[in-house]
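The complex is shown incomplete by one protein chain, all other protein chains being positioned as in the whole.
Naming follows writing order (A, B and C), and every chain is counted from residue 1.
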Amino acid sequence: MKYPTQKIALAYFAVAMALFAIQVLGGLLAGYVYVAPNFLSDILPFNIIRMLHTNSLIVWLLLGFFGATYYLIPEEAERDIESPMLAYLQLIILVIGTLGVVVTYVFDLFPGNWLLGKEGREFLEQPLWVKLGIVVAALIFLYNVTMTVLKGRKTAITNILLIGLWGIAIFFLFSLYNPGNLVLDKMYWWYVVHLWVEAVWELVLASILAFLMLKLTGVDREVIEKWVYSIVALALFTGLLGTGHHYYWIGTPGYWQWIGSVFSALEVAPFFAMVVFAFMMVWKGHRDHPNKAALLWSLGCAVLAFFGAGVWGFLHTLAPVNYYTHGTQITAAHGHLAFFGAYVSINLAIITYAMPHLLGREPYNQVLNMASFWVMSAGMAFMTFTLTFAGTIQTHLQRVLGEGYMDVQDQLPVFYWMRFGSGAVVVIGVLMFLYATFVPASAKTPQRASAAPAE
Amino acid sequence: MKTKSAARNIFYGGSLFFLVIFVALTVDSHLYALNVSTDQAGLTEAVVRGKRVWEKNACIDCHTILGEGAYYAPELGNVWIRRGDPDDPEVAREFIRDWMKSQPSGVEGRRQMPQFNLTDQEINDLTEFLRWVSTIKTQNWPPNDAG
Amino acid sequence: MRDTERTGTVMPETAGDAAADEDRAEWGPLAALPGNPMMWLLIWSELAVFSLGLIGFAIAWILDPETFRQSQATLNRLAGGINTMVLVSSGFCAALAVEAQSRKQGNAARWWLAAASLLGLVFLVVKGMEYADKAAQGIGIDTNNFYTLYYLLTGFHALHVVLGIVILIIVGWRNSLENLETGAAFWHMVDLIWILLFPVVYLMR
Partner (left out) sequence: MHNPPSRKILITAWLTLLALTAGTMISGHVSGGDALGPAWIAALAAITLFKARIVLRDYLNLRAASGGWGRGFTAFLILLLGILALLFIIQGLRLLPT
């Protein structure tokens, strides 16, 4: 760690990891309710569990992005963060907001209140006051990092990262628009959801991956910057109009079926480029970095994102296919592997990389960390397969043969049991990761000198 | 101009090009939603209040509506059609009212819907919302009444 | 090599060409293509989009041949042919602009770029007349599948012509040879896409 303010990342990563634990436990609980529907149904209904599962995911991924930003911006800009105080204030606002959401939903407080009450749109469930808090936190954050970058060295990595972060904030503003017309509601809802995960988040992902490749492989910055520009260009050239694949059946014009099919079929390209990029850099790299686990997570991120976001996305993105699979467990399968592969993995990669530096230690518990990668990935891959099978059967019985929804669901428990099992494996992997990252192995003395060449 | 800054400018320009097209098409789709695909005249205050009931009870975190939402409970975009009678609109209205009042079923091994304790007014509004949603022109999705 | 031939009249941007040449090497195989490698990424994206669109068009035709045949007959095939000639002539002008720039004739290059842009405008006018004609008959993008694809493919292409004109203006202003090659590469690709589009959308049946 070269700059004292990089330490801010530690607080962000810690909160993010706590929420990660809550998120997967919530997921496990939801998976259990799938097979034992009466469990907790009076106290904590499925919709609340599901909301906690998805929202804690979104929040911790964002906290991870923020932490990663605070970690890598000083090194890239060669300058300390403008205001550490503001950075911690931002974190406090976000934590209060998160607690606010949890408390409001679990105890069903302020029903119907315009400011304090539940807003109940998928993924944007936060009460209005929390949304406004997020906007304030985003403004603080953008001010803080933009000023740091403007006064410091400008690199392609900081440039793309900043565009991504500004995009996140700008598109979040659409969450404040909730018209009474459901079609319009849905159209602009995707401005947040799609343009986040299939556009601007990809910029954040690409720049963090580029930073990791720079540090871990020692390949020239010039080469990495060209790759990363190519990747983000492909991501936006395809991803912006790729939004069309959400505009097939929600009351929008028919031409979206063509636009969405064509552009989202090509959305696999940036993920493919990312795989080639990561492996090329490692292959060309001449550096033997001690943090093998961070490298594993980085490569794993590229590969799993390619399969989860790319391949599983393509499976059901063509309009004639999506006509039958839309809103089935196929979507759930894709969602799980895509989020895990792309955004969970990149966060775990940067955390694995940064933690030893933040704590002033050598990378420790490498083997356990790497084992956690394989356990988590295997669990998630198996979950994806089971949900894909469940979704295929559901599509056939319900969408083709026209059997009733619940009649079909009653035929799928075997898959939901397997999904629950794979979910348990994921949770074990997460616990292994948390232990490996936060609990020191034998108390090795910090040897900054040996880690230094890696900078 | 170095190729790197040129590369950056092409990235900006190309992305802007696609963004402009996307926004323009959104405007067209916005007008389409207002003029073609939804019953703008029928979008009464009751429908909007019903949408609010739908939201404040986080219905979408179990159900789907027009295929979006959680996948734990049935699609409701077409529930008015699935549970209704084309000749007698009251059938669907009755069904939804009775359904809301009889939850949770408590049947062991069956997915449970919570009792939301909606007022008669709220149930009415919610029903109006679901009726209105069923009139949206969705390019003939879902493929059948099962949703 | 060109550096030794440089005269004092060229734009300062060309001074960067030598540095740019070294810079290019890091692009790997992409460096072998004319213009900026990033432009080729855009070009491939476009080519992929239009290729998928055209294959989709052919498949949709097979699924509903009668509608497509009847609808295609309402297109102005002659206008499409004339527009092809306009575009290949425009591409010729753009190529001449690059050729002139490579001989340090910056002014001639600008004139050729202006000619290329002007022909691009002619293309847009003809296209606009076709659209106006369809609109007058009450035909729109929603009329049927054929027209949805017709408007999407030709409309998206026409937007590329608009973007291409903007790019030609920009590279005419910042007229290093590298920039000119980059802009011309985009313009030629717009040309190429129309060459593929015209026979498939207007003629094959």
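FYI, contacts are C-beta pairs under 8 Å (C-beta built on N, C-alpha and C of every residue); 3 or more make two chains touch, one makes a residue touch a chain.
What you are looking at is a predicted structure, and each value in this text was computed from that prediction instead of being measured.
A.B. asks: For the full complex, can you list every visible chain touched by the one that's not shown?
C.D. replies: C
A.B. asks: Need a quick check: the contact residues on subunit C for the chain that isn't drawn.
C.D. replies: 2, 17, 21, 24, 29, 32-34, 47, 51, 54-55, 58-59, 61-62, 65, 69, 73, 77-78, 81, 84-85, 88-89, 91-92, 94-96, 98-99, 102, 177, 181, 184-185, 188-189, 191-192, 195-196, 198-200, 202-205
The working rule: only the chains that are shown with their structure count from here on.
A.B. asks: Express in whole angstrom the distance between the two chain centres, defined as the mean CA positions of subunit A and subunit C.
C.D. replies: Those two chain centres are 38 Å apart.
A.B. asks: Distance between subunit A and subunit B based on Cα centroids, please, to the nearest Å.
C.D. replies: 25
A.B. asks: Which subunit A residues sit where two or more other chains touch them?
C.D. replies: Each of 222, 226, 229, 233, 237, 253-255, 259 in subunit A touches at least two other chains.
A.B. asks: If I count partner chains per residue in subunit C, which residues reach a count of at least 2?
C.D. replies: Residues 23, 27, 37-38, 41-42, 45.
A.B. asks: Can you tell me which positions in subunit B touch subunit A when the two form their complex?
C.D. replies: Going by the criterion above, the answer is residues 4, 7-8, 10-11, 14-15, 18-19, 21-22, 25-26, 28-30, 32-34, 36-38, 40, 43, 47-48, 51-52, 54-62, 64-75, 104, 106, 108-112, 114, 132-133, 136-139, 141-147.
A.B. asks: For subunit C, which residues count as touching subunit A in their complex?
C.D. replies: Going through subunit C, the ones touching subunit A are 23, 26-27, 37-38, 41-42, 45, 48-49, 52-53, 56, 141-142, 148-149, 151-152.
A.B. asks: Within their complex, state which residues of subunit C touch subunit B.
C.D. replies: Within the complex, subunit C contacts subunit B at residues 13, 16, 19-20, 23-24, 27, 36-39, 41-42, 45, 156, 159, 163, 167, 174, 176, 178-179, 182.
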